[in-house]
Structure formats: C-alpha cells, structure tokens
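Mind looking over this structure? Questions follow.
Rest of the complex left out; these chains stay put.
Each chain gets a letter, A and B, in the order it is written, and its residues are counted from 1.
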Amino acid sequence: MSDVADWWRTSIIDMEPGRIELRGHPIEELIGKVSFPEMIWLMVRGDRPSAGQAKLFEAALVSAVDHGPQAPSIAAARMAVTCGLPLNNAMASAVNMLGDVHGGAGEQAVELYHFLASAGAPLSDALDDWCAARGKIVPGFGHRFHTPTDPRAPRLLELVQDSVEAGVCDGNFAEIAIQVEHELLKRAGKPIPMNIDGATAVIYAELGFAPPLARGLFCLSRSVGILAHAWEQTQQGGRNKGPTPPSYRWTFDG
Amino acid sequence: MSDVADWWRTSIIDMEPGRIELRGHPIEELIGKVSFPEMIWLMVRGDRPSAGQAKLFEAALVSAVDHGPQAPSIAAARMAVTCGLPLNNAMASAVNMLGDVHGGAGEQAVELYHFLASAGAPLSDALDDWCAARGKIVPGFGHRFHTPTDPRAPRLLELVQDSVEAGVCDGNFAEIAIQVEHELLKRAGKPIPMNIDGATAVIYAELGFAPPLARGLFCLSRSVGILAHAWEQTQQGGRNKGPTPPSYRWTFDG
C-alpha cells in the first residue's frame, strides 16, 4: 500500500477528514485572508510573496486576459459552446491551443532572458547564438497587429520600474529586455518593440518563476478571457458556429 | 465583409493597432489598478464590483483551488506532463474533466437555490419537487471524504455573514442553503452538511452570477491547483505515469 501512496506523493496538499492544508496552511486560514494572486503564488511555489511581489505579479495576470476572438483559442471557446459543450469543456478546448506558438512565447522569452543573462558575452553576440540555435523569431518582441506598440508592454515596464525603485526586484531582466529591444531596432531599422509576452516574461523572470511557469501563468490569465467569451457566446446562442457564416464556402484546391 | 465581422461580434473587447479596450476600459488603465478578481468580474459581467463584492468573490476563488491528487482532474494533470505534454495541454486535460459530476455541483447548487427561492412553496416541498425532477443527490451538500464537515464551507459562510452585515449582499441564498442543510439533517438523521460547492454557490448566487458561471469560475479556481500539481510532477519527473506503479496490474474479468 505504501508504494501506491508514494506514487502520488506531493508537497502541495495534505488532508484528512475535516482538515485541508495547502502548503502547510489550514485552508480556513487562507480563505478571506490571502488574495487570489497570493494563493496562486503559494500553490505554485510553496512560499508567500511579499506585498510588492504580489502586486507586480497581479499586474502580469491582469494584463494578458484577452486579445479578442481572432485569437484561435478565443475563437475555439466560442465555437465550442455552440457545439453543446459546457463551460469546462469549452475552456479546455481553448487552453489546449495555447501551445508553443500561441501561448509559449512568454516561456521562450524567459528562457531568452536567462540565456542572455548567463551568456558571458556581449548581448548582440549572445542574441546571435540564440537565433542560430532557436530560430530567427525572437520571442516576446514584435507584434503583427499592434504596430508600433503593444499598449500593455510599456505599462507593465513602468510597474517593473516602480518595483525596482521599491526594492521588490533588481531589474536585471528588465534591463536585458530593453537591450534586446534596442538591438532589434538597430538590426531591423524599425521598432520591433516588446510585446505582452516579452513584458510579462520580464515580470515572471524578475520574480523568479521558472520558464515553463510563464506559460502556465499565461494559461491562468487567458482563461479569464476564454471564460468571458464562452459565456458571451452562450448568451448569443447559435448552433455549430464555424469560422464563418454558413453562406461562406472555402476554396477547393482541386 | 460586414457579415463576417458581425459573425464574431463581441461586447468584451475592442481594439485597433496600439489600442486595446476591455469592456470599454483601455487596458493600460486596468493593469496595476484592478485586482485579478476584479478583472475576472469585469470581463465576465461587464461592470466593476464594489470593494465588498470583490472581497467576497475573491474568497470563493481562493477556497476551491485544490483537493489533492485523488481528484481525477489533478491526477490527469500530473499524468499528462509525464506523457510529454507542456503545461497548457496538461491544464486542458484536467479542466476538461470538471464535468457535471466533478465540477458541476456548484452550478447545480446555484440552480437549486434559485429554484427554491422562486418555488412559492415550503422549502421541504420544493426540495421534494427538485429531487423528483433532478435526482436524489442534492448538489452542494454532503462529502464522501470530509465527514462531518468540509472545513471550507463554514469559513465561507462566515464571510457571507460579514458581507450581509456590511450590506454587500442580502443573505437570502445563504438562508436558503442553511435551511436545506437543516432539512437534510432532519431527513437523514445525521448531518449532510454544506460542502465547498454548496458554499461557493451561495456566494456566486448572492453576487448575482448565473448558474453556469459557478462552474466556469470553479474552473478558474481549480486551474490553480491543476497548474501547481502539473508543475510539481514536472519537477518530480517520470514517464507515462499511470494510476499505479508499473508493478501493479489490474484484475481481469475474464
């Protein structure tokens, strides 16, 4: 029996009938006492954030909740409810799509910042090395729609700056990200500014989250927009909503 | 073109290059200003909660983040990462499982409270009508593990009581839920107390959320535990983790 119990061992939760402890805290001492972002931090990392950390963390979570129904994940959530799926399945269909290309840029940007921070070479050379290994798309920079500027990024950087001044974080990753932005401007001859993924990655890196968590936390954040859109579509109604009205047909490449 | 644009119409988000507005608010005026729960409320409902509403809402979100790896959704998340799935796919696999039985009790409990509130008959009779139509399991009450009491429920009810005293909500649904608890005690001859679903349903009902949103909000909340467990399993390692260690075999019913 002990080997089955060990197979599912965890440091996150302990319980017996009538008692639930999360990361060592009785649940009834958390409810009504900690904020939702503090609870997220506690669950994922095991410790409690300072007030300043929690505030910066919360800003990142708030910033990425939605980017509209042209995003495949949001479209999927809206289509899903018209197929008769309840909200949990619609949310799953949508979160599932936040893959390497759609939801992975934040994770890759944290990896990039870590790589550049530990490269021991001028940033321009290190960036070349990154691109040689990982491809020419620099994660977290540039946006196909928001030109010249993704309005979320400068606001988030402003909050990082406030946090550095308040001693919440040291600003090293923010500095690296700004240097990348400068380098890309120099290379392209036009701005390829930090986008939402690059900016939230600065925050997650400054706060010490491992790269994969940038993706995981983005999923939590975007789940909010996914839920909102799924629910709005539920109220709008519709059956088997496809990408275009039924009168449209696709081109057949015979 | 306009019919395609209309096909994806939404009141949630508007944008053009360099501008994103959520529910009419420029995103940069929300980031760092509203809490994550306030953002969730704004996105899902379109308006902003009062401070008291936000506080009560946040308590519900905090309360339901995890119930351990024996819950099928959490187990699925942990197994998924050992199959090579990144966190978004692991989270989707898990949220998908929060169906009628696993994640739908809160939604059903809000429906129950609405039904009882508008029944125009003594609660005992109305409860009989509900069970005749919907089955004998009363959603939101009783727990197969936490006997006699789910520690989350009394703490949440305490916060509802505070909110009623502060004029945040009127307490009508809390009153109904407590009457259901009494009625079930009388019928069973033993406590079948309110559980986490019944208690969060009180809060969501008091705050005016439609029943399906109780499920949707539970999915947001439980996604936190799902992420935490998926990440812990990632760090523990393992390949193709099944429900039991490889040395166990199932019984074959020949």
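In this text, contacts are C-beta pairs under 8 Å (C-beta built on N, C-alpha and C of every residue); 3 or more make two chains touch, one makes a residue touch a chain.
Keep in mind that this is a model prediction, so the values were computed, not measured.
Engineer: 2 identical chains shown; how many in the complete assembly?
Structural biologist: In total, this homomeric complex is made of 4 copies.
Simple rule for what comes next: only the chains that are shown with their structure count from here on.
Engineer: Compute the distance, rounded to whole Å, between the mean C-alpha positions of chain A and chain B.
Structural biologist: 22
Engineer: Tell me, which parts of chain B touch chain A in their complex?
Structural biologist: 3-4, 7-13, 15, 17-20, 22, 26-28, 30-32, 34-37, 39-40, 43-44, 55, 58-59, 61-63, 65-70, 75, 78, 86-89, 91-93, 95-100, 103-104, 145-152, 154-156, 158-159, 212-213, 215-217, 219-220, 223-225, 227-232, 234, 241, 244-245, 247-248
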